[in-house]
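One structure coming up, written as structure tokens, with questions to follow.
Note that one protein chain is taken out, while the other chains of the complex remain in position.
Now for chain A:
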């Protein structure tokens, strides 16, 4: 991908007092790409996002949006960003429309009335837009939040836990919508979440953060590709015989073994072959189970969910 990144974090650090909250994070977000920022609660997702939108000072390092430093050139950098930071808190005593007018007045370029109505239609709030936000459901507020973020046609959308508190239908709606605008309108989207499954469905790239450190950045495309290779557990007996049978041809594929099982990373076709080999050699096969995918494993490992 030889595109220029929309957002670039370069060795970003955040210290509060003596505690380092964000430790040397570097990453790039490209146009047309949904970047998932995944980590357990308290890992530093929200802090990173707050630094990206200038709500918090950056202790060290630099954040560039279209090559404008968020710190030194805030107004130019932020002009490209639309965001929802945590729950979209709106002015409850104003109507949804007045809320949008409020933010439209602060936009970098003039936002016409037509544009406001267009965005309202886009997020499906036409019917309720004149009502006070105080009467909105969480899902409606979330959609209004999305509307205010899109108002000035930003090139980078930053969403902090966008599906928090939504019902499954709402989550699916938001997810589809995010994918659509990213891929069709070539927007870069930066989404944070602590839910892996959701991230996998929504994102092109996933960065995993823990204790303020970016542990890895995985491309979901690669991940899907590697799906032809699976971690599979064969429950067999006797185990010694099985190891002997499989040892020669598949030695490199064995990733672990226990009292009554062997774990292997194998491709789809291999599973049947291995099974046949075991059966023909008088090894009893009790079960063949596909284990977690690599990304999930990694994520659970760091979040402690696998224990």
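In this section, a contact is a pair of C-beta atoms (placed from the backbone, for glycine too) under 8 Å apart; a residue touches a chain by one contact, two chains touch by 3 or more; residues count from 1.
The criterion applied here is as follows: contacts and distances are computed from a predicted model.
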- Which of "Cytochrome B6", "ATP synthase subunit b", "Amino acid/amide ABC transporter membrane protein 1, HAAT family" or "ABC-2 type transport system permease protein" matches, in UniProt, the chain that is not displayed: "ABC-2 type transport system permease protein"
- Given A:62, A:98, A:241 or A:260, the residue that touches the chain left out of view is A:98
- Message: Which candidate, A:87, A:131 or A:186, sits in contact with the chain we can't see?
- Response: A:87
- Message: For chain A, which positions touch the chain that isn't shown here?
- Response: 16, 46, 50, 53-57, 74-76, 78-79, 81, 83-94, 98, 101-103, 105-108, 145, 148
